[in-house]
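What follows is chain A.
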Amino acid sequence: MRVEAIILLFLGVFFGIVGIVYWFWSYEDAGTAMLVGTSALGFLPGSYYMFWHRRMGHRVEDRTDASIAEGAGDINSFPGSSIWPFVLGMGAFLTLLSLVFGIWLILPGISLILSAAIGVTAESRRGGHV
Partner candidate 1 sequence: MTDVTDVTDVLAPPAPGTGLDELPDLHRSPDAAGHGPQDGHAGHGHDEHGPTGILKWLTSTDHKVIGMSYMITSIVMFYFAGIMALFIRLQLSSPHSSLLTFGQYNELFTMHGSLMLYLFAGPFAFGGLANYVVPLQIGAPDMAFPRLNALSYWLYLTGSITMMMGFGVAGGAASFGWVAYAPLSSATSSPGIGGDVWIMALVLTGFSAIFTGVNLVATIFYLRAPGMTMFRMPIFTWNMLVTGILILIAFPVLTSGLIMLFCDRHFGTHIFTVGGCHLVTGAVTQTCGSPLLWQNLFWFFGHPEVYILALPFFGIVTEVLPVFSRKPVFGYKGMVFATMAIAALSTGVWAHHMFTTGAVLLPFFSFLSLLIAVPTGIKFFNWIGTMWHGQLIFTTPMLFSIGFLLAFLMGGVTGIMLASPPIDFATHDTYFVVAHFHQVLVGTAVFAGFAGFYYWYPKMFGRLLNDTLGKWHFWLLFVGFWVTFMPQYVVGLKGMPRRVASYPSNLGWQSYNVVSTIGAFIIAFSFGIMLWNLWAAWRKPVPAGDNPWDAHTLEWFTTSPPPHHNYTHLPPIRSERPTWDYNHPDSVAVPHGLAAEAAHRARQKEPVA
Partner candidate 2 sequence: MVGTALLLAGCKVPNFGEYPGATTQGKTENHLWQLFFIAGLVVGGFVLLLILWAVFRYRRKSEEMPKQTQYHTLMEITYTVVPILIVVGLFVFTVLAENNVDATPPDPGATITVHAFQWGWEFEYPGGPGSGCANPGSPTANQNDCVKVIGQTTQNPTMVIPTGTEVQINLNSLDVLHGFYVPQFNFSRYASPGYTTSFDFNALHTGDFRGQCTQLCGLYHSLMFFNVKAVTQSKFATWLHAQQALVKSHPSSVPKLPSGVSTGSSTNSSSNNQGGDLYGD
C-alpha cells in the first residue's frame, strides 16, 4: 500500500502548491476551487491508504520475494454473471431521457433502478453465482 499511498499524497501536495500559486497570481476562483478539490482528492484516499499501510505492513503483492503459493486462498467473491447492472443501466438511461423526451419516462426508469437495487442486494446476500 505504501507506493499507492505516496502517489496519492504526492497528488495532494502537488495540486496544493499549484493551487496556492495560482490563487495568489490570478485571484481566479473557478480554477482555484478545482485545484484545491483535486488536492483533496489526493489527500483523502492517500492518507487512508497510508493508515492501512501502517496497520498491515507489506502485503504479498507489495513484497518482491513473494511466491505465488503465498497468495493462495479466496480473494473475493466474483459474481459470475448478473442481470442487475443491465437493468440499472436501462433505468438510468430512461430516467435521463425523461428530462428530454417527457417526464413520464421517469416511471419505468425509476422502477428499473429500484428493482435493480433490490435485486443486486438480494444477489449479494445469496453470494451470487460462482
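Regarding selection, all candidates are chains of the complex that A comes from, given by their letters.
Definition applied: contacts are C-beta pairs under 8 Å (C-beta built on N, C-alpha and C of every residue); 3 or more make two chains touch, one makes a residue touch a chain; residues count from 1.
Keep in mind that this is a model prediction, so the values were computed, not measured.
Undergrad: Please find, within this complex, the candidate from 1 or 2 that touches chain A.
TA: Candidate in contact with chain A: 1, the rest do not touch it.
Undergrad: Which residues of chain A touch candidate 1 in the complex?
TA: 1, 3-4, 7-8, 10-11, 14-15, 18, 21-22, 25-26, 28, 30-31, 34-35, 38, 41, 49, 55-76, 78-86, 88-90, 92-93, 96-97, 99-101, 120, 129-130
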